[in-house]
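And then chain A:
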Amino acid sequence: MALLEVENLKVEFPTRKGVLTAVDSVSFSVEQGEILGVVGESGAGKSMTGAAVIGLLEPPGRIGGGQIRLDGKRIDNLPPSEMRKVRGRHIGAIFQDPLTSLNPLFTVGEQLVETIRTHLPMSAADARKRAIEWLAEVGIPAPDKRFDQYPHQFSGGMRQRVVIALALCAEPRLIIADEPTTALDVSVQAQIIALLKRVCRERNAAVILVTHDMGVIAETADRVAVMYAGRLAEIGPVAQVLQKPSHPYTAGLMGSIPRIGPRPDRLIQIEGSMPRLTDIPKGCAFNPRCPKVFANCHHNPARTAADRRWCGRLSALRRGDAMNAMPTSLKTADNRTLLSVKGLKKHFAMTKPFLNRLIEKEEPQSVKAVDGLDLDIPRGQTLSLVGESGCGKSTVARLIMGLSTPSGGNITFDGIDISRAPAGSPAAVRQRMQMIFQDPYASLNPRWRVRDIIAEPLRTYGLSGSREEERREVDRLLEFVGLNAKDGDKFPHEFSGGQRQRISIARAISTKPEFLVCDEPTSALDVSVQAQILNLMREMQRELGLTYLFISHDLAVVNFMSDWIGVMYLGRLVEVAPAAELFNNPQHPYTRLLLDTIPDLGMSKRDRTPAAGEVPNPISPPPGCHFNPRCPLANDRCRSEAPVLRAYANGGRVSCHAAEEGRGPAIVPAGMEHSTQTAP
Partner candidate 1 sequence: AEHTLRYASAGDIYGLDPQSTTDSFSINFLMHIYEPLVRYNRELKIEPALATSWEIVKPDVIRYKLRQGVKFHDGSDFTADDVVMSLMRATDDKSPIKGNLPALKSVEKIDDYTVELHLSGPTPLLNNYLTNIAIFDAQWLEKNNGVKPVNAEVGEEGYTTTHANGTGPFKLESRRPDAQTVLTANEGWWDKPEHNLTKIVHTPISSDATRVAALLSGEVDVITPSPLQDAKRIAGSPGTKVLESPGLRTIMMNFNMRDKLADGNVEGNPFKDARVRKAVYLAINMDLVRDKIMRGKSRNAGMLVAPEVPGFDEKLNQRFPYDTAAAKALLAEAGYPDGFQFNMNCPNDAYVNDEEVCQAMTAMLAQVGLNAKLVTEGRTLHFKKAQEGQADMFMLGWATLPMLDGFSVLSAMLHSPEGKLGTWNPGGYKNAKVDELTKKIDVELDEAKRRQMMAEAFAISEEEVAWLPLHQQPLSWAVRDNVEVVQTPDDLLRLWYARIK
Partner candidate 2 sequence: MFVFLVRRLFQAVMVMLAVAFIAFLMFRYLGDPVNNIVSQDATQEQREEVRQRLHLDDPMIMQYGRFVANAAQGDFGMSYRNSRPVSALLAERLPATAELVLVAALLSLVLGIPLGIYTALKPRGILSQGLQILSLIGISLPTFVTGILLILIFSVWLGWLPSFGRGEVIDIGWWSTGFLTLSGIKALILPSFMLCLFQLTLIMRLVRAEMMEVLRADYIKFAKARGLRNKTIHFRHALKNTLIPVVTIFGLQLGGLIAFAIITETVFQWPGMGALFIQAVNFTDVPVMAAYLVMVSLIFVIINTSVDLLYNVIDPRLRADPTRASGRGA
């Protein structure tokens, strides 16, 4: 008997417009000690399924049908007091955001002890001992000291470790982990997933791992369930689902994920976006977007659980199809530099108020967000910046756009020095450069109509002409980015995230710029939508000859987009190289570390050793090479003397003493094994 059995689960939300079904006829089971991955786009119903299992659906949500059995005993209809005893003791849960999962007003120890004593008959002293053991277990150094500290004294990664300890401390047999790493930094994510995997395996606890990161699933899960619009699209062993998906949706999804390796011209793209719960199409929910749709799809919903082949027609669609790589279009490589940055610096003063400085006699401090950066972006090409959160990527973008003034260095655009010209001026230059932002929900003024949003740059630069001309221009732009001209009269909230990002793009290109700064334009989007946007951007570059400064922390996306890649660490560029060179032959240990964090979609089941250490504090970076505390190759020189960027053979530049001295083994980064393979 399976540990957990979910049968025909249905989760409903009564609203004024009728009852919404967020999860519909979902059935699956989880065996003792098994890790079941659950993937799917945002809103697919992953979290709702998890919440239903643990009995924590937020009202007015309710279980509208089906059964949930734990050890064969129904738990979906338990009275609240009984269900409470199941939670924590038999089923534990980990939520997405470690920053908000812990009560800020109680010490970590208090929260642990209270959980342990709620479920296990234990004296306070024993519980304390147990709690400290748990802290040690999840890798918190000096656990007995940390025991009495408050959550805010822990870093994000540490907090998620504490959350794991809390979820496991009453020794449940099933853990529901809902995107446990999404809010964390790339370099920390791998550590947390490894930890979760280890402690659960050791205790033979089963895990339902909800995520949208296929790489994590590939590495971690035994089986995987793919959800779409509240329904299960496909479920099966990881290898089978990832390599030989049966459902066109899964196939499309897999294809739309950018990978490291040779750079295709297009990603496979599923058109449209997931339907809203209010209008899920009849029959197979995926049918409007499905390339393989046939008549039956419009009538027959998903089949029974027994039928592994979820889709009406066995798909011939394979990931490989997408890789029918068109030959890389020959760029009209006019290698003249369009944008050039020299010695760029931005220091944020962290000065305390006057009185504090006077009394505490403290030196003024500053965050060196950007600290001496040199970049050249050739016309018509893409240069990407990668690096951990807080390393200064966005600050560079803002400096270039004139949203803030540099503390040092200069920026020239097409030979014109714009280092100290505020945003929007000189208009002649600024209208040639525009920006696309990260958050599609925040980058459009919610009170403005789309038409006005897109026309604003035209009006500001006086390019709009008559109302009629402006109207036509906006319609043209909307259609160019793949929207309908009618959409101009709507408000942003009437669009999905992907559509909003298209609106953003339409606004950015309305002044016919040559240069676009894109600050993580897809990191808030689902993979299928991300593929659409990335494809659009590539098309635009081809058609309009645009030059991009592209910012991301996702190396696979960067690989798809870039000609050049710059790696930043604590405000400095540690390595910059042509894209392929960087992946194949990284020089800087930090670049290697980054490459090492990329989860392996190739199912090689290799044991990644996640790099130790946390993202350092930018206020007081370590002396010498900033990376030295995390660097396996660090020596005394690294700890005292800051390296400078030096060109190396393949056209790249690196700033590293070890690389220069040829010290240490040339590590072949893990992701590369896969990247050199060709598609199956």
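On the choice of candidates, all candidates are chains of the complex that A comes from, given by their letters.
A few comments on the model shown:
Here, a contact is a pair of C-beta atoms (placed from the backbone, for glycine too) under 8 Å apart; a residue touches a chain by one contact, two chains touch by 3 or more; residues count from 1.
The structure displayed is predicted, hence computed values, not measured ones.
Any copy counted, the candidate of 1 or 2 that touches chain A in this complex is 2. Chain A meets candidate 2 in the complex at residues 54, 56, 58, 84-89, 92-93, 95, 97, 100-107, 114-115, 118-119, 150, 152-153, 163, 166-167, 170, 352-353, 355-356, 359-360.
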